[in-house]
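Removed from the display is one protein chain of the complex; every other protein chain stays in position.
Every chain is named by a letter (A, B and C) in the order it is written, and numbering of its residues begins at 1.
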């Protein structure tokens, strides 16, 4: 029941330009997360920025939690300013994890989406076929590590500076056509990429799990700010909370 | 004309519990201040705290500015969090300086008021008779240095842990009775102390300059937030701006 | 020293302490029970309920602003029936008062909602959200038009025997005047303030960030406005006042109590610190102890202004 705790910043270093890795060590008892779950991290000492920010747990063990994040706006800029030794407020683990894969699976990710999938690869070492796209070589964060954890790995970049030039979803389609028939798909990345992945999975009758993002205020299901349109048993659609019923959804539930 | 500049934090260390000394190095051309002038220092990166905070220049030379400050509320807590190498926005030097003493003078200060008078002592080495009071020995900041700069120095503390136990104003009265007749008084400290100092000076027909504090928004004379009641040529009184007509006032002008 | 008394009485509703949660920021209570013991609270105020369920607005529904946030949830809720069947049993397990916030698109819906909630076991009081438009009569917002406001409160008053708290909109010229209307229409208490309407524009897209265009501003940014309005309301009416708007900690809560509010509600702060409301209770205790005050009622309304 310690979902709200203080954690000490162990370090907070650049993983690439505009990407940092923050390592936290909870100072009180904390729950152990599952791959796909996320935490709300304090965004600074003052009331501006006000809200905590959501981040998928990247790696974890008994005593520490790691988050890989892109510096985007005010919240992440503020988080990037935390120093070793600072104490910050954390809420989590939150949300639904990825369903445990039963054998081989495909993992599709774009950009910092790797943060959400990485621990799934780790936990299922050698069982994943990875499709990992980024803007350029520098933003293919933890590429080598991710490759080692996977049975097979394909990399794409927008500019061709690493892997193949092109879209990760094209690579996915191609692979499924040739050999991927029976594996489920796990995906995390930009919304348009996820929509495409879901469509490809559907065409090929593959189970597909996507991890969605939405602006969040509370992260714990109270504000109804983070909803996505989903199929509903009553009426045309209903709104589901990304922070509570997600962030991982069966792609079939989502109204894309 | 470079009253608004960026400065690099050279260091920002504790001078005592709840007191810090911040050293800044302007990265662009900046004006050289006079004793008694002050600067507005950025209070953080976000809009909360919003306003800059005023601090008397403690020590300075060509390339650096030092401020001695007490950590009181949100602004000073935020300033205490600045790290070596950080760039911060600064406005100054601002306000009226102490009139140049012509020979010997008395300097009366309570607590962190020393920050305002210290450079006056430095500039007029050996000419001051110092009366310096604080809560306890630890808060008699820069005691030894100040003593060395002065012809004579009296220290008082509330708890008797250094110097004499008692009020600095009593020490001042005593001294004036015995020998101080012709020296002007320069004072900076809590408002009740200043009121007392002004009264003592008046009784003894001594010139008296006090450095006042008021809540400030702009520090440059525009908002009219920082005014004090002062004698006026038209009407019973007028309001004078601490940031512009002060912070150093002839004690006679002030309506106490 | 004896522990100070925190209990207050809001129109017959006895609260163990003056701290509530603000409607819409605390779900149906469940969501927070992982973070602290709900027994610590004076009252839980649940998300606004309508007769039937509502899907609410499209997304984005929230956007952060300096020291605040805008929300345009659109009053998404599960409806009174599902609330009574599925959420209320959980809340009944706690020794804290349950206040049901409700709203409608028409006077009839308000009345129906008040009736259904009054019959439910474990609802101790009603809070009426009148910051919504009357869809039957020209979309006039109930809570900003004196006539419409009087009518809807009078009707709801007849429909319930429970203490009726009317939640005032800050989007008015004279909130004290509006409070008087609520009082004379039969409200047992008033609460203030609801959110202030605001808007953020995405300058690259040249469009509002929120799908609903405008949203309600909450959080510390509005606190000075809320304190002022609560002070005005307290001077205008004799019925008890529940104060809220930007309360982040006990000191903020004390501003409202000292201004005259008999209780306070913690809203947006719950999002930032899930235990915020409980922390406010602890902070109030500490304040009373430090100041040597034996009863919170000795603090209420003591502002020298």
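Points to keep in mind about this one:
By our rule, contacts are C-beta pairs under 8 Å (C-beta built on N, C-alpha and C of every residue); 3 or more make two chains touch, one makes a residue touch a chain.
Keep in mind that what you see is a predicted model, and the values were worked out from it rather than measured.
Contacts of the undisplayed chain with the visible chains, over the whole complex, involve A, B, C.
The chain that is not drawn here is touched, among residues B:91, B:172, B:206 or B:248, by B:91. Screening C:21, C:50 or C:65 against the full complex identifies C:65 as the residue touching the chain left out. Only one residue in the set C:82, C:197 or C:297 touches the chain that does not appear here, and it is C:197. If you put the missing chain back, the residues of subunit C touching it would be 65-68, 70, 144, 171-173, 196-201, 203-208, 213-214, 217, 219-225, 227-228, 231, 246, 251, 254-255, 258-259, 287, 291, 299, 302-305. One chain of the complex is left out; on subunit A, the residues touching it are 47-48. As for the chain not pictured, it touches subunit B at residues 1, 3-4, 46-52, 75, 89, 91, 214-229, 234-235, 237-239, 244.
Operating definition for what follows: only the chains that are shown with their structure count from here on.
A centroid comparison over C-alpha atoms places B as the chain most distant from subunit A. One finds 35 Å separating the Cα centroids of subunit A and subunit C.
Subunit A and subunit B, compared by their mean Cα positions, are separated by 53 Å.
Mean C-alpha position of subunit B lies 47 Å from that of subunit C. The set of subunit B residues that touch two or more partner chains comprises 47-48. Looking at subunit C, residues 66-67, 220 sit in touch with two or more other chains.
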